[in-house]
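One structure coming up, written as structure tokens, with questions to follow.
One protein chain omitted, others in place.
Chains: A and B, in written order; residue numbering restarts at 1 for each.
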Amino acid sequence: MSVEPVLTVEDLSVRIAGLHILQGVSFTVAPTGVTVLLGRNGVGKTTTLRAIVGLTPRSGDVRGTIRMGVQSLLARPTHRLVRGGLGYVPEDRCVFAGLTVAENLRLAERRGSTPAYDKVFALFPELDRRGRQRAGSLSGGQQQMLAIGRVLLNDNRLLLVDEPTKGLAPKVVTEVAEVLERVAESVPVLLVEQNLAVVRRLAKDAVVLSAGKVAWTGNAQELLLETALTKSLLGVGSGEVHA
Amino acid sequence: MSTLVLLTLTGLGVAALYLLVASGLSLVFGLADVLNFAHGLFLGVGAYATWWAADNLPGAGSDGFGFVVAVAFGVLAGTLVAVLVELVLIRPLYSRTIEQVLVTVGLSLAGVALLQATWGADARPFPRPSWTREVTGVLGANVPNAGLLLIVAAAVVLGGLLAFLHWTRYGLVIRAGVENREMVTALGIDVRKAFTLVFAIGGAAAALAGALGGVYFGTVSPGQGGSLLIFAFIVVVIGGMGSVVGSAYAAVAVGLLQQFVNYYGTSGLGDICVVGLLAVVLLLRPQGLAGKVATA
Partner (left out) sequence: MTNSVVEAPPAQVPDELTPGRSRWHGLRPFLPLVALVVAAIVPYSTVNLPGFFEGPLNSPGTLQLLAICLVFGGLAAGYDLLFGRTGMLSFGHALYFAAGVYGTDVLVTRAGLPLWQAALLAVTGGTILAALLGAVALRTVGIAFAMVTLAFAQVGAIVVARDFKLGSGEGLTGGEEGLPLDVSGLPAALVGVTNTVNLYWLALAYLTLVVFVVHRVSGSPTGRVLAGLRDDERRIGVLGLDPYRFKLVAFTLAGGLATAGGVVYCLIVGGASPHVTSSELTLSLLVMVVLGGPGTRWGPVLGGILYMYLDHRLTAFGSSDAVENLPAFLSHPLSQPLFVLGTVFILAVYFFPGGLTSLKSRLTPLLTALRRR
């Protein structure tokens, strides 16, 4: 690759409670577009994202290199990484259910920078209208919008998005995919996604994990064309793409 | 009728004391997952500092404005100790929950022993304004003023705390952190600053409980915090850990139950009923009346 990657992961190993979850994972994330992290359940996709953003549990042991540009990310506290431009949208959305939508957004505001409410509300007009509603009473799709929206209030150099379409209705999946497509025009995204229709729509590059190791890297669209490969690596043929 | 009023108001007075101790415990546990056994120490420090200040601090005394100064000094001392404990002892063990509990256990043993070493094991008469020894007629009942003072103080603290939690940036961070601490850091917020803050708030409220408890009981002794702490723990669990409002409801329920059963049943039965209430609440609603699931 001729362009400098935005994120470089080299020989990343993660052990948690004695289990060797990642065993020497290496890949890069291109500075534009969506890079998708694929693999069957339990191969360590979420563990990879959490290791990047510094959220490996205390009982865990992380080794290897994670760099954003020339800057090493390992051993830096999560809140510093995030302020340094690493946006993280976790699995299961993790909005603060007891807080209102407006409070959820306000939490992401930072001293010294103007929150981009106009941008977020342009993407998600719903969030503006439901400002006083408790986030816990939102639908799954709305919660996902909120989880993405609060990250977009600040400028990011890279977004980590973990299974944004999990458990959503097909129509909402399409909406989320549309939003991510627009977001990816301005900021690179590392996406964990099981829904291959979404992958086909968004992804430029793909990294496939299998049993804690990188099994395949390359162009995402090429991967999806190879039915045998997707079947062996992901357990689904690309023909079975739903939604 | 007058007995009912008296029992209700003394029950609320005890509830106020529990709430002052429990609100801080609940926030500290809810946010930082620290079961703080040293919380009773903050109470003891508040009580002894007030007691000391009333005699020794210029401007402070045991009556009028001097007493306010003495109490303020006690609260300040409790807050300072709480902040120091968090910064020096708790913070280095960040997210190692069991070790943090162990440290607070050691601190509660050593701290109470230190109070005892300095001021002796025996209870000391507490300086208190003369009006707190009198009673006020409420609906035909003669209610001790010290109890009313506790109720007013707890109501003010509760109101202030809720306002702080809902209308300030730090309050927002604390409420969010109680729900999901990890996600707060993932939004770029250094949640450990909020830890120090909840320790300070908890220390201040506990120290106030120590000072006003001294007025209420008329004496101060090193072990006072410990016995209050157990009921405060019960209040926190029943109310749901991390929920100040839940703690307030639970404190009232526990305080009233205790007073009424102790009066109409035999003395001591009320305390046992409180533990029974705890067992019932835990079996029916393991997460307590409100707040997050109490299994963390």
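By definition in this document, a residue touches a chain if its C-beta (ideal position, glycine included) is under 8 Å from a C-beta of that chain, and two chains touch if they have at least 3 such contacts.
Worth saying up front: this structure is predicted, and the values here are computed from it rather than measured.
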Selected from B:A82, B:V103, B:A186 or B:A206 as touching the chain missing from the view: B:V103
Where the missing chain touches chain B, by residue: 29, 33, 35, 37, 89, 92-93, 97-99, 101-103, 105-114, 116-118, 226, 230, 233-234, 236-237, 241, 266-268, 271-272, 275, 278-279, 282-283, 286, 294-296
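The rule is simple: only the chains that are shown with their structure count from here on.
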Whole-Å separation of chain centres (CA-atom averages), chain A against chain B: 43
Footprint of chain A on chain B - complex, ascending: 95-96, 169, 172-173, 175-176, 179-180, 182-191
Contact set on chain A toward chain B in their complex: 53, 55, 58, 77-79, 82-83, 88, 90, 94, 96-99, 103-104, 106-108, 110, 150-151, 154
